[in-house]
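With one protein chain withheld, the remaining protein chains of the complex are depicted in position.
Think of it as A, B and C in the order they're written, each chain with its own count starting at 1.
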Amino acid sequence: MQLNVKFFASLAEQTGTRQMTLRGTHLSNVLEVWNQATAEKPLPQNTLCAINCVHASFKDPVHDGDEVAFFPPVTGG
Amino acid sequence: MQLNVKFFASLAEQTGTRQMTLRGTHLSNVLEVWNQATAEKPLPQNTLCAINCVHASFKDPVHDGDEVAFFPPVTGG
Amino acid sequence: MAVSLCAEPFDPWLTLAQHAASLRKGDHGACASFIGTMRDTNLGDAVQSLTLEHYPEMTQHYLESLTDQAVNRWQLNHSLIIHRYGQILPGDTIVLIAAWSAHRAEAFEACRYMIEELKARAPFWKKEITQNGERWLHDAPSS
Partner (left out) sequence: MAVSLCAEPFDPWLTLAQHAASLRKGDHGACASFIGTMRDTNLGDAVQSLTLEHYPEMTQHYLESLTDQAVNRWQLNHSLIIHRYGQILPGDTIVLIAAWSAHRAEAFEACRYMIEELKARAPFWKKEITQNGERWLHDAPSS
């Protein structure tokens, strides 16, 4: 299994990572991707996620080749 | 008592009058002004009125020197 | 705050740009605007032109008091009401309303309030000129 993982805004600063590739381990949902990608860092409150550029929830399943993104509450407009 | 009376849009066409001056007779409210100015023509439904450029009702009192206007429902914008 | 009655066609976007440019940069965070434009069909008929009659003294007075109402109710940096009268052709701007504020809720609410009140109470009357003749819109079945 291979996943592309992205972090944005303050989450990129906090994790020290903007983008990484997870390979090998089987991960079943977004929360497991977070735990694996951050070495079990606590999930900051209000963190949002997306799978393949579509808003998702942390229980949503992930599949080989997915891009999983983590970001804080949005503040555009 | 002198009053300046105006009619607008379809009411000007129906009464054949855009503007007239009423002199002499004492008139106490807007409805009496209508009756005097139109020789008791029936008041078309939904007719609106204004005294001195401010929306009014037909029971509102009129005073010497007032401008009283009659018009159909507005359709601007 | 500006109110204007206009006998000739005007460019709504240029007008908005000029007003926006007259405001101090960085003061306002939001501008909501509405432009009403003459359509070439109404109630199923092709409309060639429109005559917009109004009650000049009352219109100016009414639109100024409408501006005052909006300014008293919402925190606005600037507001704009411009309305055409006279002969109007399809595609012409009939009315332009805009409200500038620090935040969007106020700008939207003030803009919507001003156009709804204007439509309900400002002394304008539209007469449509169609192939079948003229008709006052207030006599037509409402769409």
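As a convention for this text, contacts are C-beta pairs under 8 Å (C-beta built on N, C-alpha and C of every residue); 3 or more make two chains touch, one makes a residue touch a chain.
Given the structure is predicted, the values throughout are model-derived calculations rather than measurements.
*Asks:* For the unseen chain, which displayed partners does it touch in the full complex?
*Replies:* Looking at the entire complex, the absent chain's contacts are A, C.
*Asks:* For chain A, which residues lie in contact with the unshown chain of the complex?
*Replies:* These residues of chain A touch the chain that is not shown: 6, 8-10, 46, 50, 53-55, 69, 71-77.
*Asks:* Which chain C residues touch the hidden chain?
*Replies:* 11, 13-14, 16-17, 20, 25-41, 90-91, 102, 104, 107-108, 111-112, 115
Assume only the chains that are shown with their structure count from here on.
*Asks:* Can you work out the whole-Å distance between the CA centroids of chain A and chain B?
*Replies:* Those two chain centres are 71 Å apart.
*Asks:* Please tell me the distance, in whole Å, between the geometric centres of chain B and chain C computed from their C-alpha atoms.
*Replies:* 26
*Asks:* How many angstrom between the C-alpha centroids of chain C and chain A?
*Replies:* Chain centres of chain A and chain C, defined by C-alpha means, are spaced 48 Å apart.
*Asks:* Mark out which residues of chain C touch at least two other chains, giving numbers and ranges.
*Replies:* none
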